[in-house]
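Can you keep this structure in mind? I'll have questions shortly.
Note that this complex is displayed minus one protein chain, with the remaining chains in position.
Presenting chain A:
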Amino acid sequence: MRTKALPISSGTAAHPRAAAPFSGDTRAVLTARALHNRMFARKSAFLTLAGLLVLSVFAFLLALRAGSLDAAWGDVFAVLGGQVDGTLGVVIRELRLPRAVAAFTSGGLLALSGALMQVLLRNPLADPYVLGISGGAAVGALSAILLGAATWLIDGAAFAGAALAMLVVFGLSRGDGSWTQTRLLLTGVIVAAGCGAVVVFMLVMATDTRIQSMLFWLTGDVSGASRPWPALAVLVAGLLATLPFARDLNVLARGELSARALGVRTKRLRLLVYLLASLLTATAVTLVGLVGFVGLIVPHLVRLATGNDQRILLPASALAGGAMLTLADTAARTLVAPIQLPVGVLTAMIGVPVFLFLLVRHPR
(Lines give C-alpha, C1' and ligand atoms only; values in the text may rest on other atoms or scores of the structure.)
Protein backbone atom coordinates (compact mmCIF):
# COMPACT_ATOMS: atom_id res chain seq x y z
CA MET A 1 0.00 0.00 0.00
CA ARG A 2 1.30 3.45 -0.82
CA THR A 3 1.90 5.58 2.20
CA LYS A 4 2.33 8.90 0.45
CA ALA A 5 -0.44 10.59 2.38
CA LEU A 6 1.23 9.70 5.64
CA PRO A 7 0.86 12.41 8.23
CA ILE A 8 4.46 13.08 9.15
CA SER A 9 3.53 14.50 12.45
CA SER A 10 1.48 12.58 14.93
CA GLY A 11 0.85 12.30 18.63
CA THR A 12 4.37 10.97 18.95
CA ALA A 13 5.97 13.97 17.30
CA ALA A 14 9.52 14.43 18.44
CA HIS A 15 9.45 18.01 19.55
CA PRO A 16 7.67 18.57 22.83
CA ARG A 17 6.38 21.87 21.47
CA ALA A 18 5.03 20.18 18.39
CA ALA A 19 2.66 17.95 20.29
CA ALA A 20 -0.09 19.24 22.53
CA PRO A 21 0.76 22.80 23.62
CA PHE A 22 0.21 24.30 20.19
CA SER A 23 -3.28 24.73 18.96
CA GLY A 24 -3.79 24.10 15.26
CA ASP A 25 -3.95 27.84 14.69
CA THR A 26 -0.52 28.64 16.06
CA ARG A 27 0.99 25.86 14.04
CA ALA A 28 -0.66 27.10 10.88
CA VAL A 29 0.71 30.56 11.58
CA LEU A 30 4.24 29.15 11.96
CA THR A 31 3.93 27.19 8.75
CA ALA A 32 2.69 30.28 6.98
CA ARG A 33 5.68 32.20 8.30
CA ALA A 34 8.09 29.52 7.07
CA LEU A 35 6.41 29.69 3.68
CA HIS A 36 6.65 33.46 3.67
CA ASN A 37 10.36 33.36 4.58
CA ARG A 38 11.05 30.90 1.80
CA MET A 39 9.21 32.86 -0.84
CA PHE A 40 10.83 36.08 0.37
CA ALA A 41 14.28 34.50 0.05
CA ARG A 42 13.46 33.37 -3.47
CA LYS A 43 12.13 36.76 -4.44
CA SER A 44 15.19 38.57 -3.14
CA ALA A 45 17.42 36.11 -5.00
CA PHE A 46 15.61 36.94 -8.22
CA LEU A 47 15.89 40.65 -7.44
CA THR A 48 19.64 40.22 -7.01
CA LEU A 49 19.72 38.52 -10.39
CA ALA A 50 17.82 41.41 -11.95
CA GLY A 51 20.15 43.88 -10.22
CA LEU A 52 23.17 42.09 -11.68
CA LEU A 53 21.61 42.27 -15.12
CA VAL A 54 21.26 46.04 -14.77
CA LEU A 55 24.83 46.30 -13.48
CA SER A 56 26.08 44.27 -16.45
CA VAL A 57 24.36 46.55 -18.95
CA PHE A 58 25.73 49.60 -17.15
CA ALA A 59 29.28 48.20 -17.07
CA PHE A 60 29.05 47.40 -20.76
CA LEU A 61 27.82 50.87 -21.74
CA LEU A 62 30.43 52.51 -19.53
CA ALA A 63 33.16 50.48 -21.24
CA LEU A 64 31.97 51.88 -24.58
CA ARG A 65 31.93 55.43 -23.30
CA ALA A 66 35.09 55.72 -21.21
CA GLY A 67 38.49 56.24 -22.78
CA SER A 68 40.94 58.82 -24.07
CA LEU A 69 38.47 60.01 -26.71
CA ASP A 70 35.57 61.52 -24.79
CA ALA A 71 32.19 60.12 -25.76
CA ALA A 72 28.70 61.08 -24.61
CA TRP A 73 25.99 58.51 -23.88
CA GLY A 74 24.37 59.71 -27.10
CA ASP A 75 27.43 58.64 -29.13
CA VAL A 76 27.38 55.22 -27.51
CA PHE A 77 23.71 54.65 -28.28
CA ALA A 78 24.18 55.97 -31.81
CA VAL A 79 26.92 53.41 -32.48
CA LEU A 80 24.84 50.61 -30.94
CA GLY A 81 22.00 51.74 -33.18
CA GLY A 82 24.22 51.26 -36.22
CA GLN A 83 25.20 54.89 -36.78
CA VAL A 84 28.98 55.17 -36.94
CA ASP A 85 30.17 58.78 -37.36
CA GLY A 86 33.79 59.94 -37.53
CA THR A 87 36.78 58.75 -35.55
CA LEU A 88 34.83 58.46 -32.33
CA GLY A 89 32.26 56.16 -33.89
CA VAL A 90 34.97 53.96 -35.34
CA VAL A 91 36.86 53.85 -32.04
CA ILE A 92 33.72 52.81 -30.20
CA ARG A 93 32.72 50.17 -32.70
CA GLU A 94 36.07 48.77 -33.75
CA LEU A 95 38.06 49.06 -30.52
CA ARG A 96 35.86 49.47 -27.48
CA LEU A 97 32.96 47.22 -28.46
CA PRO A 98 34.96 44.03 -29.10
CA ARG A 99 37.05 44.75 -26.04
CA ALA A 100 33.98 45.21 -23.83
CA VAL A 101 32.45 42.03 -25.19
CA ALA A 102 35.71 40.15 -24.62
CA ALA A 103 35.97 41.42 -21.04
CA PHE A 104 32.35 40.62 -20.24
CA THR A 105 32.52 37.21 -21.90
CA SER A 106 35.72 36.06 -20.27
CA GLY A 107 34.60 37.31 -16.85
CA GLY A 108 31.31 35.45 -17.23
CA LEU A 109 33.04 32.29 -18.45
CA LEU A 110 35.52 32.27 -15.58
CA ALA A 111 32.94 32.96 -12.87
CA LEU A 112 30.55 30.33 -14.21
CA SER A 113 33.36 27.81 -14.51
CA GLY A 114 34.55 28.63 -11.00
CA ALA A 115 31.08 28.12 -9.55
CA LEU A 116 30.82 24.75 -11.33
CA MET A 117 34.28 23.64 -10.17
CA GLN A 118 33.39 24.51 -6.58
CA VAL A 119 30.36 22.23 -6.67
CA LEU A 120 32.15 19.51 -8.62
CA LEU A 121 35.04 19.35 -6.16
CA ARG A 122 32.83 20.33 -3.21
CA ASN A 123 35.59 22.70 -2.27
CA PRO A 124 34.86 26.39 -1.82
CA LEU A 125 38.48 27.18 -2.66
CA ALA A 126 38.35 25.61 -6.11
CA ASP A 127 38.67 27.91 -9.11
CA PRO A 128 38.67 27.41 -12.89
CA TYR A 129 42.42 26.91 -12.95
CA VAL A 130 42.69 24.38 -10.16
CA LEU A 131 42.60 21.36 -12.46
CA GLY A 132 45.55 22.41 -14.56
CA ILE A 133 43.68 23.71 -17.60
CA SER A 134 45.32 27.11 -17.26
CA GLY A 135 48.74 25.50 -17.06
CA GLY A 136 48.18 23.61 -20.28
CA ALA A 137 46.90 26.73 -22.01
CA ALA A 138 49.89 28.74 -20.77
CA VAL A 139 52.37 26.18 -22.12
CA GLY A 140 50.56 26.21 -25.47
CA ALA A 141 50.27 29.98 -25.76
CA LEU A 142 53.81 30.73 -24.58
CA SER A 143 55.31 28.17 -26.97
CA ALA A 144 53.51 29.93 -29.81
CA ILE A 145 54.70 33.36 -28.63
CA LEU A 146 58.24 32.03 -28.23
CA LEU A 147 58.17 30.83 -31.83
CA GLY A 148 56.84 34.21 -32.95
CA ALA A 149 53.53 32.83 -34.19
CA ALA A 150 50.61 34.95 -35.35
CA THR A 151 47.83 35.91 -32.93
CA TRP A 152 45.37 33.31 -34.14
CA LEU A 153 48.03 30.63 -33.76
CA ILE A 154 48.65 31.74 -30.18
CA ASP A 155 44.93 31.43 -29.50
CA GLY A 156 44.81 28.02 -31.14
CA ALA A 157 47.85 26.80 -29.22
CA ALA A 158 46.32 28.03 -25.95
CA PHE A 159 43.09 26.15 -26.61
CA ALA A 160 44.95 23.02 -27.68
CA GLY A 161 47.11 23.17 -24.54
CA ALA A 162 44.02 23.57 -22.36
CA ALA A 163 42.30 20.62 -24.05
CA LEU A 164 45.41 18.47 -23.69
CA ALA A 165 45.76 19.27 -20.00
CA MET A 166 42.08 18.46 -19.52
CA LEU A 167 42.44 15.07 -21.20
CA VAL A 168 45.59 14.24 -19.22
CA VAL A 169 44.00 15.15 -15.87
CA PHE A 170 40.79 13.36 -16.73
CA GLY A 171 42.54 10.24 -18.01
CA LEU A 172 44.92 9.95 -15.08
CA SER A 173 42.38 10.67 -12.37
CA ARG A 174 40.01 8.09 -13.79
CA GLY A 175 42.74 5.48 -14.00
CA ASP A 176 41.11 2.49 -12.35
CA GLY A 177 37.57 3.60 -13.00
CA SER A 178 37.04 5.21 -9.64
CA TRP A 179 36.64 8.95 -9.77
CA THR A 180 37.06 10.56 -6.41
CA GLN A 181 37.36 14.29 -6.21
CA THR A 182 40.50 14.10 -4.08
CA ARG A 183 42.21 12.20 -6.84
CA LEU A 184 40.93 14.60 -9.47
CA LEU A 185 42.07 17.60 -7.44
CA LEU A 186 45.48 16.10 -6.75
CA THR A 187 46.07 15.18 -10.39
CA GLY A 188 45.02 18.66 -11.46
CA VAL A 189 47.31 20.38 -8.99
CA ILE A 190 50.27 18.22 -10.03
CA VAL A 191 49.70 18.82 -13.75
CA ALA A 192 49.41 22.55 -13.05
CA ALA A 193 52.70 22.46 -11.14
CA GLY A 194 54.40 20.68 -14.02
CA CYS A 195 53.08 23.23 -16.50
CA GLY A 196 54.26 26.02 -14.20
CA ALA A 197 57.81 24.71 -14.38
CA VAL A 198 57.67 24.59 -18.19
CA VAL A 199 56.33 28.16 -18.25
CA VAL A 200 59.21 29.44 -16.12
CA PHE A 201 61.66 27.58 -18.35
CA MET A 202 60.21 29.28 -21.44
CA LEU A 203 60.32 32.70 -19.78
CA VAL A 204 64.00 32.17 -19.05
CA MET A 205 64.68 31.14 -22.63
CA ALA A 206 62.71 34.00 -24.21
CA THR A 207 64.25 37.12 -25.72
CA ASP A 208 63.46 40.48 -24.13
CA THR A 209 61.04 41.55 -26.84
CA ARG A 210 58.88 38.47 -26.41
CA ILE A 211 58.94 38.44 -22.63
CA GLN A 212 56.51 41.32 -22.34
CA SER A 213 53.80 39.71 -24.44
CA MET A 214 54.34 36.49 -22.52
CA LEU A 215 53.88 38.29 -19.20
CA PHE A 216 50.79 40.05 -20.50
CA TRP A 217 49.34 36.71 -21.53
CA LEU A 218 50.15 35.20 -18.15
CA THR A 219 48.49 37.97 -16.14
CA GLY A 220 45.53 38.24 -18.45
CA ASP A 221 44.98 40.96 -21.00
CA VAL A 222 41.84 41.90 -22.86
CA SER A 223 43.36 44.38 -25.30
CA GLY A 224 44.42 41.72 -27.81
CA ALA A 225 41.02 40.05 -28.03
CA SER A 226 39.49 41.16 -31.28
CA ARG A 227 37.11 38.28 -32.06
CA PRO A 228 35.11 37.70 -28.88
CA TRP A 229 31.79 36.67 -30.45
CA PRO A 230 32.29 32.87 -30.61
CA ALA A 231 33.32 32.93 -26.95
CA LEU A 232 30.15 34.83 -26.07
CA ALA A 233 28.16 32.11 -27.82
CA VAL A 234 30.01 29.49 -25.71
CA LEU A 235 29.10 31.42 -22.55
CA VAL A 236 25.41 31.62 -23.44
CA ALA A 237 25.26 27.98 -24.52
CA GLY A 238 27.17 26.85 -21.45
CA LEU A 239 24.89 28.74 -19.10
CA LEU A 240 21.78 27.35 -20.80
CA ALA A 241 23.26 23.85 -20.57
CA THR A 242 23.63 24.10 -16.79
CA LEU A 243 20.08 25.22 -16.11
CA PRO A 244 18.33 21.83 -16.48
CA PHE A 245 20.83 20.32 -14.02
CA ALA A 246 20.98 23.19 -11.56
CA ARG A 247 18.82 21.53 -8.90
CA ASP A 248 20.72 18.27 -9.33
CA LEU A 249 23.84 20.27 -8.53
CA ASN A 250 22.20 21.54 -5.34
CA VAL A 251 21.76 17.93 -4.31
CA LEU A 252 25.29 17.01 -5.38
CA ALA A 253 26.61 19.80 -3.17
CA ARG A 254 25.15 17.87 -0.22
CA GLY A 255 27.46 14.93 -0.97
CA GLU A 256 27.81 12.12 -3.46
CA LEU A 257 25.98 9.51 -1.39
CA SER A 258 23.03 11.75 -0.52
CA ALA A 259 22.74 12.74 -4.16
CA ARG A 260 22.66 9.13 -5.34
CA ALA A 261 20.12 8.26 -2.65
CA LEU A 262 17.93 11.06 -4.01
CA GLY A 263 18.06 9.65 -7.51
CA VAL A 264 20.73 11.87 -9.06
CA ARG A 265 22.96 10.06 -11.56
CA THR A 266 26.09 11.49 -10.05
CA LYS A 267 28.64 9.84 -12.35
CA ARG A 268 27.04 11.30 -15.46
CA LEU A 269 26.41 14.63 -13.79
CA ARG A 270 29.99 15.04 -12.57
CA LEU A 271 31.40 14.11 -15.96
CA LEU A 272 29.14 16.66 -17.61
CA VAL A 273 30.05 19.39 -15.14
CA TYR A 274 33.76 18.61 -15.51
CA LEU A 275 33.67 18.77 -19.29
CA LEU A 276 31.55 21.91 -19.33
CA ALA A 277 33.66 23.78 -16.76
CA SER A 278 36.80 22.79 -18.66
CA LEU A 279 35.39 24.03 -21.95
CA LEU A 280 34.35 27.33 -20.39
CA THR A 281 37.79 27.82 -18.86
CA ALA A 282 39.60 26.88 -22.06
CA THR A 283 37.48 29.37 -24.00
CA ALA A 284 38.18 32.15 -21.51
CA VAL A 285 41.96 31.67 -21.36
CA THR A 286 42.11 31.42 -25.14
CA LEU A 287 40.38 34.78 -25.34
CA VAL A 288 42.20 36.80 -22.69
CA GLY A 289 44.95 34.71 -21.08
CA LEU A 290 45.13 33.91 -17.40
CA VAL A 291 42.93 36.48 -15.70
CA GLY A 292 43.06 35.57 -12.05
CA PHE A 293 40.62 35.66 -9.14
CA VAL A 294 37.41 36.32 -11.05
CA GLY A 295 36.61 32.61 -11.05
CA LEU A 296 37.33 32.29 -7.34
CA ILE A 297 35.95 35.53 -5.94
CA VAL A 298 32.79 36.10 -7.91
CA PRO A 299 30.98 32.85 -7.00
CA HIS A 300 31.77 33.58 -3.36
CA LEU A 301 30.46 37.12 -3.49
CA VAL A 302 27.32 35.94 -5.26
CA ARG A 303 26.87 33.14 -2.74
CA LEU A 304 26.96 35.69 0.07
CA ALA A 305 24.21 37.66 -1.65
CA THR A 306 21.93 34.90 -2.94
CA GLY A 307 22.78 31.70 -1.08
CA ASN A 308 23.98 28.47 -2.65
CA ASP A 309 21.01 27.59 -4.86
CA GLN A 310 22.70 26.79 -8.18
CA ARG A 311 19.62 27.81 -10.14
CA ILE A 312 20.32 31.38 -9.06
CA LEU A 313 24.03 31.13 -8.36
CA LEU A 314 25.11 30.02 -11.83
CA PRO A 315 23.41 32.75 -13.90
CA ALA A 316 24.19 35.34 -11.21
CA SER A 317 27.86 34.34 -11.23
CA ALA A 318 28.03 34.64 -15.02
CA LEU A 319 26.52 38.15 -14.90
CA ALA A 320 28.56 39.30 -11.93
CA GLY A 321 31.79 37.94 -13.39
CA GLY A 322 31.09 39.65 -16.69
CA ALA A 323 30.27 42.97 -15.03
CA MET A 324 33.27 42.81 -12.74
CA LEU A 325 35.79 42.10 -15.47
CA THR A 326 34.26 44.73 -17.76
CA LEU A 327 34.54 47.36 -15.03
CA ALA A 328 38.04 46.21 -14.12
CA ASP A 329 39.17 46.40 -17.73
CA THR A 330 37.68 49.87 -18.14
CA ALA A 331 39.62 50.92 -15.06
CA ALA A 332 42.76 49.16 -16.34
CA ARG A 333 42.84 51.25 -19.51
CA THR A 334 41.73 54.59 -18.03
CA LEU A 335 43.27 54.79 -14.54
CA VAL A 336 46.85 55.46 -15.61
CA ALA A 337 46.17 56.31 -19.27
CA PRO A 338 47.85 56.26 -21.69
CA ILE A 339 49.49 53.24 -20.04
CA GLN A 340 47.25 50.16 -20.14
CA LEU A 341 47.48 47.81 -17.20
CA PRO A 342 46.86 44.13 -17.83
CA VAL A 343 43.41 43.53 -16.36
CA GLY A 344 44.64 40.44 -14.54
CA VAL A 345 46.82 42.64 -12.33
CA LEU A 346 43.80 44.70 -11.39
CA THR A 347 41.53 41.74 -10.63
CA ALA A 348 44.26 40.22 -8.47
CA MET A 349 44.82 43.52 -6.67
CA ILE A 350 41.10 43.79 -5.93
CA GLY A 351 40.61 40.07 -5.49
CA VAL A 352 43.28 39.26 -2.96
CA PRO A 353 42.14 41.65 -0.21
CA VAL A 354 38.48 40.86 -0.82
CA PHE A 355 39.15 37.17 -0.57
CA LEU A 356 41.27 37.47 2.55
CA PHE A 357 38.50 39.53 4.11
CA LEU A 358 35.99 36.80 3.28
CA LEU A 359 38.24 34.11 4.70
CA VAL A 360 38.65 35.99 7.95
CA ARG A 361 34.94 36.66 8.23
CA HIS A 362 33.94 33.08 7.41
CA PRO A 363 36.48 30.82 9.07
CA ARG A 364 35.09 27.85 7.16
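What we mean here is this: a contact is a pair of C-beta atoms (placed from the backbone, for glycine too) under 8 Å apart; a residue touches a chain by one contact, two chains touch by 3 or more; residues count from 1.
Operating definition for what follows: contacts and distances are computed from a predicted model.
Its record in UniProt calls the unshown chain "ABC transporter ATP-binding protein", which is the match among "Multisubunit potassium/proton antiporter PhaD subunit", "ABC transporter ATP-binding protein", "Sarcosine oxidase subunit gamma" or "2-oxoglutarate ferredoxin oxidoreductase subunit delta". The chain not shown here is touched by just one of A:Leu185, A:Met202, A:Val264 or A:Leu346, and that residue is A:Val264. Residue A:Val251 is the one among A:Ala157, A:Val251, A:Val273 or A:Leu341 that touches the chain not shown. If you put the missing chain back, the residues of chain A touching it would be 1-4, 6-18, 27, 30-31, 34-35, 37-39, 41-42, 118, 122-124, 244, 247-248, 250-251, 253-255, 257-258, 260-265, 303, 307-309, 311, 362, 364.
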